[in-house]
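Heads up, one of the protein chains got dropped from this complex, but the rest are sitting where they should.
Moving on to subunit A:
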Amino acid sequence: MNLKRVVVTGIGALTPIGNTAEEFWNGLSNGVSGAAPITKFDASLFKTQFACEVKNLDVEQYIDRKEARKMDPFTQYAMISVEEAMTDSGLDLEKIDKSRAGVIWGSGIGGLKTFQDEVTAFSSGDGTPRFNPFFIPKMIADISAGFLSIKYGFRGPNFVTVSACASGTNALIDAFTYIRMGKADIFISGGSEAAVTEAGVGGFNAMKALSQRNESPETASRPFDKDRDGFVLGEGAGALILEEYEHAKARGAKIYAELVGGGMTADAHHITAPHPEGLGASSVMKIALEDANLKPEDIDYINVHGTSTPLGDVGETKAIQQVFGEHAYKLNISSTKSMTGHLLGAAGAIEAIACIFAMNKGIVPPTINHFTDDEVFDPRLNLTFNKAQKREINYALSNTFGFGGHNCSVIFKKHN
């Protein structure tokens, strides 16, 4: 089978450090932290009282009030980031074959706020079930893809991937695969998440997954630092327009990068703990390299999952050393979650965009908040601590791993 080539022709981002792709990159390259005390609810009784929230967003500037009311914030974020990506792509909706255009979106949880609000209202009532008719269609994770198809008229494959923090990357790989196989020409892809709610923070707190550094939110996300104490919950969305190469070329589209390979594996080990030797993580990077027909030496930059948890960061670096051997020391490695926090199902999407910018600008975004070395990490690894580094990047790899033991890697190639 002759596989088609897949390129990125539009990007959009709504993140804790910038509400457009360009602002997001400015934040990343300048080492800006998006963490601050939680404003969405009173978190004073919670173990963790800060998060990486989206800031200064007036939803009604983007979405009609009547429509916005029927959307959970995770769908609103999807609509806003996709609008930016679609405009950026220059796609003419009158000219494309919309039966060959689809939406594969990612969300780890879906409408958590909607679920929380409806169940809270029910449980504080007299037992009479007065659920809002929009409860279910607002809450279900796939509704984001549904709304996007309605807005743009895309009638091709349409669904949402749910693999926790790997969801965004899963979505990209699925869209990539369908285009590669000739099943569609265009996909809106990426992911969104809006879990900064009482249920989200309380739930992750109960797992001891979140940093509790309340006295210093902006330094709390510190991947690979000796004193890392968990991830910082983030929210937002990243959108990528994936397009078949000849289709993009024929319409003279601006091409950001080529998506050249993807891998998906499972740890088959534990519901939340990563495999201690990073088995799933090493196999997924190997599979992505094979898929892209590349050698480990071809990779210049790895945007790691690197959530700033005590165990996760260790397994991932072990896996990188296993897969890349001596070349591991020549790589630039960084965790942009040190700045954005962990956007769960949107993480893979915004980190793919980070990789694309890094290649096109020749700048590796840093792992900020490095204070104290941890001897478990090989000091010969270049983890791009604290300041962005200049580097020509031809191939960038992005890892995301999710609760449930899901692992995903994608590889982007610089487009010349």
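Rule of thumb we're sticking to: contacts are C-beta pairs under 8 Å (C-beta built on N, C-alpha and C of every residue); 3 or more make two chains touch, one makes a residue touch a chain; residues count from 1.
The criterion applied here is as follows: contacts and distances are computed from a predicted model.
Between the listed names "Acyl carrier protein", "Bifunctional protein PyrR", "Putative ABC transporter permease protein" or "Nucleoside recognition domain-containing protein", the UniProt record for the complex's undisplayed chain reads "Acyl carrier protein". Shown as candidates are A:99, A:132 or A:386; the residue that touches the absent chain is A:132. Only one of A:66, A:95 or A:390 touches the absent chain when the whole complex is considered: A:66.
Counting the whole complex, the residues of subunit A in touch with the unshown chain are 64-66, 69, 128, 130, 132-134, 137.
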